Structures are given as C-alpha cells and as structure tokens.
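This part shows chain A:
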Amino acid sequence: MKLSNEVKVGITVLLAVVVAIVGFRFMRDIPIFRQSMEISATFDRADGISSGSLVYIQGVRVGSVNRIALTPETRVNIRMRIDTDVPIPRGSIARLTSLGIVEGKSIVIELGTSDQFVEFGEEIEGIYAETMMEVLGQRGEELGDDVSNAIYELNMFLRQLNETLNDDARMTLNETLNNVSSTTGKVAEILEGKQQEIDTAIESGSRMLSQLDTLITDSRPQVEALMETIEKNIAELEGVRIELESAASNFNEILEKINRGEGTIGLLVNDPSMYENLDSLTIELNNLIKGINENPGRYLRHMSIIDIF
Partner candidate 1 sequence: MIEIKNLTKSFNNNLVWEDVTFRIDDGDTIAVIGRSGCGKSVLLKHINALLYPDSGEVLIDGENIHALDYVSQRKLRQKFGILFQGSALFDSINTFENVAFPLRYFTKLSESEISDKVMQALTYVNLEGAAKKETSELSGGMRKRVGLARAIILEPKYIMYDEPTSGLDPKTADEINELITAMAERLNITSIVITHDMHSVLQVADKVAFLDEKKLSWFGTLQEMKNSEHPRLVDFITASEYQIKSNQYT
Partner candidate 2 sequence: MYALKELGKYTTLLYQALRSSTEFGTYRKNLFHELVKVGYDSVPIIILVGIFTGSVMTLQSAYQLEFAFIPLSTIGAIVSESILIELAAVISGLVLAGKVGARVATELGTMRVSEQIDALESMGFNSVSFLVVPRVLAGILMFPVLYIVASVFGIGGGLAAGYFSGSVPPADFLKGARMFFYPWNVVFGFLKSFVFGFIITTVACYKGYYAKGGAEGVGRATTEATVMGCIYILLADFILAALLL
C-alpha cells in the first residue's frame, strides 16, 4: 500500500502527539488513564520539595507532589496526587522529611486510625520535620549561647556551693557531681569520636560535590554556600566542645576542692533548690548527648542532592 503524503504526515504527527502526552503524564507521575486522588497538607515550610517530589505511605511510593503554593499566612500548601486503592483515614499526618542521607526530601503520610476517609481535595495535617542540620544551622548560635550561659551559671553556683557545702550534704553532692563529671567526660568523648566520622563523611561528601561540580557548574555557588554552612556548623560544634571541656576541667578542680573539705556548709542547707538546678542541668546535658549520639547520620542530611540542584 502506498501512503499518500497527507497520511504520512498524519501518522507522524499523531504518533508524536500521543507519545508526548503519554510521556509527559508518565514523567509528571500523573496516571495516564485513571483519575487519581488528590489531597493537600499545609506545612511551615517546604525546603527541598518541588513539584514531582514523591509521596510515600509505609515506604511505598503512592504519588507525587502536584502543586506548591504559599498561603496568606506564609505557610506552604502542598497538593499531592495519590494513586492508590488504599483509602486514607481522616487524621492521617503528612510529614515532610527526608528518607536517607543522600535522598531528596519527600512526603511521608502516616495513616491515622479513623474509620472515616479523606475525600478528593481534602486537607490533612502537615508537619515539617526539621533535620538535625537545619536545627544546627538555624540555632547554632543560640545553642552555643545557651550552653555557655548554663556553664556560667553553673560556675556561679559552684562558687556558692564551695562556700556553703556541709559534711552531710557532701555525700549526696559527691554522687551528683560524679555523675556530672562522667557525663561531661562523655560529651567530650563522643564529640571527639564523632568528629572523625563527621570529617570522613564530609570528605566523601566534598569529593562527590566536586565531581558533581564539574558536571553541573551552574550549581557551584549553591554547593559552595552549602559547604560554607557545613563548615560554619562544624566550627560551632567545635566551640561547644571546647567550652564543655573547660567546664569539665573546672568541675574537676572544684571537686578536688570539695574533696579536700574546703568551704562552709550553712548556705546549702538553706538553699535546697541548688540540688534541683544541678539535677536538671545534668538531665539537659544528657539529652543533648543522646541527641547527637542517636543521630550522627543527620549531620549530612541536608547535603542531599535535591538541595544541590
């Protein structure tokens, strides 16, 4: 059969248009034939999310981000297309988070337990899960101030303690201070241990970045800015560590003095809140250590690819 010119042109154009539409919808993760579910959630911010970012339920990809819009309250409303037969209960929570060290941000829906289900276009609660790095990036300075304030107060308090300590209290106090001492030691230890890990992680990170750099020179300024923030954060951490260390040596000095039985005791009896202060400080320090200990990986989280582009 000999095709006429009109037919040839028609075939070419029709095929191209069909392929283009199918391909486009596929790439945008819009189901090609089926009408899908659409829900939305509002977050404080949407760093790292773009139209096309993926949506997960229990680790299974179920859809993608459709549209991102700033609300009048300067929060961020994100519409997502969900393509699954599993209904989503009311009271489910959308968590904007990142899944691993090098993955981009995505949205994870934590299913609620209600027996009512969200309808097309309905909104569910959104939570922006800040990563460790973001916390450090934003609060690094604050945190440093807090720690040094605490240490200053601690010093003041200990000076008073020095003057007021009595024998009865000494035993209890000794115990408490021993706790403090070992805790502080751990802080230094852990930070030192992690320092190496952080260093290697950053090293491989920067190697990757330089390789990416040659590939995508456009993003160089962003990468550089990123490295700068990381370096700043590390420097701040270093500062914190040094301060903690000096605090520890102060402690030791004071403990020695206490052991030698220097100072008076009267005031301590009149001031039981000292014990409480001391205890709560210890708890706070413990929490900080636990935080760092539990999530060492998060130091690298915001180096994920999605930020680089």
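Convention: contacts are C-beta pairs under 8 Å (C-beta built on N, C-alpha and C of every residue); 3 or more make two chains touch, one makes a residue touch a chain; residues count from 1.
Behind the choice of candidates: all candidates are chains of the complex that A comes from, given by their letters.
Predicted model, so just to flag it, every value in this text is computed and none were measured.
Enquirer: Among 1 or 2, which touches chain A when you look at the whole complex?
Expert: Here chain A touches candidate 2.
Enquirer: Could you please specify the touching residues of chain A with respect to candidate 2 in the complex?
Expert: Listed in rising order, the residues are 5-6, 8-9, 11-13, 16-17, 19-20, 23-24, 26-29, 50-54, 64, 102-104, 204-205, 207-208, 211-212, 214-215, 305-306, 309.
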